[in-house]
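Of the protein chains in this complex, one is absent; all others appear in place.
Order as written gives the chain letters A and B; numbering starts at 1 within each chain.
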Amino acid sequence: MLLPEFDIDESRWSGVAEAPAPGRQLAVAQALRALLPADCVLSRDEELHPYECDGLAVFRQQPMLVVLPRTETEVRAVLLACRRLEVPVVARGAGTGLSGGAMPHAAGVVLSLARFDRILQIDPAARIARVQPGVRNLAVSEAAAAYGLFYAPDPSSQIACTIGGNVAENSGGVHCLKYGLTLHNVLGLRGCTIDGEPIELGGCALDAPGLDLLALSIGSEGLLLVVTEVILKLLPKPELAQVVMASFDDVGKAGEAVAAIIAAGIIPSGLEMMDRKATAAVEPFVRAGYDLAAEAILLAESDGTPDEVADEVRAMERVLQANGATAIAVSASEAERLRFWSGRKNAFPAAGRISPDYYCMDGTIPRNRLGHMLKAIERMEHKYGLKCMNVFHAGDGNLHPLILFDANRSGEWERADRFGADILELCVQLGGTITGEHGVGVEKLNSMCVQFSPAERAAFFSVKRAFDPPGLLNPGKCIPTLARCAEYGRMHVRHGQLPHPDLPRF
Amino acid sequence: METRLADWIKGTTQGDSANDILRACVHCGFCNATCPTYQLLGDELDGPRGRIYQIKQVLEGTPATRNTQLHLDRCLTCRACETTCPSGVDYGHLVDIGRAVVESQVRRPLNERLLHWLLREVLTRRGLFGGALRIGRALRFALPRALHAGLGEHRAPGAWPRRTHARKVLLLNGCTQPALAPSIDAATARVLDAIGVQALVDARSGCCGAIRHHLHDQRGALQNARRNIDAWWPQLDSGAVEAIVINASGCTTMVREYAWLLREDPAYAARARRVSDATRDLAQFLGPQLPLLLRCVRPASITRIALQNPCTLQHGLKLKHDVEQLLSALGAQLLPVDEPHLCCGSAGTYSLLQPKLALELRARKLAHLLHAQPQMILSANIGCLLHLAAGTAVALRHWIEWIDELIVTS
Partner (left out) sequence: MDSALQELRHQVLQAHSASTPLRLRGAGTKDFYGERCEGTLLDMRGYFGVVDYEPSELVITARCGTSLSELEGLLAQHRQFLAFEPPAFGGDPTIGGVIAAGLSGPRRFQAGAARDFVLGAVLLCAQGELLHFGGKVIKNVAGFDLSRLLCGSLGILGAITEVSLKVLPLPRLEQTLQFEMAASEALALFNRWAGQPLPISATAWYDGHAWLRLSGAPPALRTACERLGGELLDAEAASRFWRSLRDQTHPFFGHASTLWRLSLPSTAPQIAGSGSQLIEWGGALRWCASDQPAADMRQRAGAAGGTALHWRGGTAGGRFHSLSPVVLEIHRRLKSRFDPHGIFNPGRLIADL
C-alpha cells in the first residue's frame, strides 16, 4: 500500500444528517445535565432548531443537543462525556461562518462558546490581549484602543464574529495584505483535546519548541481541538490612515491597476475591489459615496505617519491614474475613511436587500488572472441564469463573488451551487485555491476533491487522527472521504493540468 | 432566507408582512453583536437572529411553546438590531407579529396574566396611576426594593407659560410621565414658549398605547391610537398646529407607528398616516430651531454631562445624534459613554416583567454613564430616567429640563 490509509470512521463522517438512535438524546442529555447548570443544556426541538445553521443558511441540520458552558472546567467535562459516549462535538462561536463549518451533526452536540466572552487581559507593554474565544473580533480592537493598539485581522463580520471562530477559520479581512491573517496575529492558544486534556500551544514568547502545532491548529475548523483561550498580538495603531477610492470603466483595468500598485513596491494596508452590482447594493444602505457609474471601484488604504501616508497616497494616485482610473477620491477625515470601508464591510448582508438569498464564494487566484476570472464569471451568469455581484480582496487575489438567488424558487439553489463549484474549479485551474478565508466547512467538501489528491487528503486525516483519535470533533467537515470524492466524480485538478501528470502512475 | 409559511397565515396581511421581513434576513448574525440580551445570555435563542428563527418556525406551522414565549418575552424591543442589520430586516414589526401569534397559541399562567392586566389598567390611567404613585411614594419604606425603581422623586413642575403664539404644537397628554415627572412637560412648554411656540395639550387624548402594545393587548393599543387620532385630528387638519411634539421618545416611536398599526383600518388608515407624519420627537423639532434657542439661553453651569440615548430615539426613530448636537451647541460637554447602543433595561414595562435582566443591563449602563464622572445624566425618555435614577445618586434629568434651566426669561 503506497497511500497512507484513510483511517476514519466513514459512517460518522458521512452520517452528519443521520438521526441518533431512539433514546440516545435523552441519555446524552441526562449525562450532560449532571455536569452543567440547567440553563446550559438545550434539548427541546424549538430550542435546537435555531442552531441548525451558521451564516450559510442553505446548509441546515438540527443537532441532537446544544450545550452552553461558561467555564473551561465545564468544557472539559462535556468533552470527556462526549468522548465516553462517542458523541460528535461541533464547536460554535457566533455562527457567522460562511462555509457551514458550525453546521451541527444530527447525532452530535453543538458546543457553543458564546458565553466565553471575557477579555481576560490587555497588556499594553507586551502588546498582547488574552481573550476567551467568544469575544467578538471588534471588541478586542475597541478595548485595545485606549492604549493606542489594535488587533489587525478584521473580517467583514468583525462586529459579530468571535475570536474562536477566527482561529478555527484562519480569518483574514480587508487589512491582511499588510498585517496578515489570524495565523500571523495569534501568539498562543489554550484549549482542550477530545480527551478533555488541557493543551497549550505557543504563548507570549515568539518561538516554541517542537512542531508548529499552533500554525496547524489555526484554520483547523474545529476538527483538532476546542479553544478556550487565545493570546492575540496587538499592533500600534498607525497615526493616520487614508483611503484612495478610484473608479474604473472596466473591471479588467481595475485588476491591472491592482497589479501595478504592487509592482510599484507599494503594500497598501488594504486593497479592495467592488464591481458595479456590489456598489449599487450597498450604497443605499451605507451612503458611502461610491461612484455608481463606475464598472468597478478600488479602495486602497495607506497607513503610517502623516508624511509617509501623504507620500504613499500620492504614489498610488499616480499609479491609478496611469492605469486608467476615471475618478479618484481620497478620504479627508477618519469618518470618511470609515464610511468608504463600511460599504465594503457590509457588502455581503447588503446583498440581502437586492436578493432574498446570496451564495458567497471565497476562492483565491493569482492576482494577474483576475480579468480572466471575471470574464468567466460573466459567462457563468448566462449559463446558470443567475446574477453575481463581485467583491474582492484584490490585494491578495481573494474573490468573493456573491451569487444571487431565491431559495423559495425550486432549482435556484441547485443552480447557484453548481455555479459556485464552477468558480472554485476555475480557481484551482488558475493556480489558486477554493477557499481563501472562509474555510471548507461542509460547503466546499466536493471542491476539496478537485484541489487535493487522495494521498493529500489521507495526510489531512492523519493529522485529524493525531489530535482526535476517535474522530469526534466536527466530523464530516473540511476533508472529504474517498467515497465522497468518488461520488462527486470530478477529477483532481492541478494548475490546469488534468490530473497531476507530474506523478508517475503506480 | 428560505420561507415556507403555514397555510393558516399565508396570504394574510400579517403573513405577507412577516414573509417579506423574513426573506430579507440572510442569517448573517451581525444583529446578535448589538443585542443586549445576547450579550447577557450568550444563547442564540436570546438574540434577534434566533428570535427571527423561532418566529419563522411558528409561522411555518410548528406550534409555539412556553419556551418560545420566554425568549420573545426577553426581547427588550430596543431595536438595536435594526440599526445594525445591513440587510434592512424590519425586526420590530416581525417581533410584534410573532408575539401576537405566540400569545394566541400559548396561554400564560395566571400570575403573569394578572400582572400584565394590572400594569395595563393602572399605568395607562392617569388618575389611577397618580393615586397609586402617591401612596407608593409615601409607603416607599414598606415596598420591596425592586419596585423602588418606578417611584422616582417628585419635583415641582414650575409654572406653565401663559403667552399665546401663532406657532402652535400639540403635546401628548401622557399617562405615567405627568404623574411621575410633571416637570418635563412644563419645561418643554417653557422652552417652546421661549422660542415663540405655544404648547397645547388636548385633554381628550391620553396614553399613546405603547404600554398595552407591549403587554400583548393589541386591541387596547389600537383603541388608544384611535382615541388620540380623534382628539388631535381637528387641530391638525385645520392647520392650527404645525406638529405633534412628544418629549418621551418611547411615545414618539409609538405614535409614529400608528400608520403601520392602522394600515388595514379603512376608517383610520389615512388619518393615522397624517398623524404619524406630523409627529416629531422634541429633539427633532428643536434641532432646526437652534438659532432661535441660542438667542434666549445663558451659559450652562452644569456642563459635564453623560447622555443616555434611549433606544426608542436612536434605534426606533433613528435619531442618533440629534439630542447630542442640540446639547453640544448649548454648551454641554458630553462625556464619552461606552456601548451607547445598548439598552439600559427599562424598555417600557420590561424592567417590571424581567427584573433580573433589567437590573443587569442597568448596572452595565450606569457603569458606562458614570465612568467619566458626570455632574448630571440626561436622557430623553421617562422610562429610562426612572429606571436609571433608582441605581445612582447622580442627578438624572430629561435633557429638556437642562435646557429649561438655561432659558433667560425676557
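In the analysis below, a residue touches a chain if its C-beta (ideal position, glycine included) is under 8 Å from a C-beta of that chain, and two chains touch if they have at least 3 such contacts.
Bear in mind that the values here come from a model prediction, so they are computed numbers and not experimental data.
Student: Based on the whole assembly, the unshown chain contacts which displayed chains?
Tutor: A
Student: Any idea which of A:Glu312, A:Asp357 or A:Glu425 touches the chain not displayed?
Tutor: Checking the options A:Glu312, A:Asp357 or A:Glu425, the one contacting the hidden chain is A:Glu312.
Student: Which residue from A:Leu56, A:Ala129, A:Ile159 or A:Leu201 sits in contact with the chain not drawn here?
Tutor: A:Leu201
Student: Which chain A residues touch the hidden chain?
Tutor: These residues touch the chain not displayed: 1-4, 123-127, 147-149, 169-170, 172, 176-177, 180-181, 183-184, 193, 197-201, 203-213, 215-216, 218-220, 223-224, 236-239, 259-260, 262-263, 265-267, 304-305, 307-308, 310-312, 364-368, 393, 396-398, 431-440, 444, 448, 451-453, 455-457, 459-460, 462-467, 469, 478-479, 494, 502-504.
Quick note on the criterion: only the chains that are shown with their structure count from here on.
Student: Centroid from C-alpha atoms only, then distance chain A to chain B, rounded to Å. What do you get?
Tutor: Comparing mean C-alpha positions, chain B is 39 Å from chain A.
Student: Taking the complex as given, what residues does chain B use to touch chain A?
Tutor: Chain B reaches chain A through residues 1-4, 23-34, 38-39, 42-45, 49-50, 53-54, 57, 62, 64-65, 67-68, 84-89.
Student: Which residues of chain A touch chain B in the complex?
Tutor: 42, 44-47, 49-51, 53-55, 57-58, 68, 94-96, 112, 114-115, 117, 134, 136, 138, 157, 159-161, 282, 285, 346, 348-353, 356-358, 407-408
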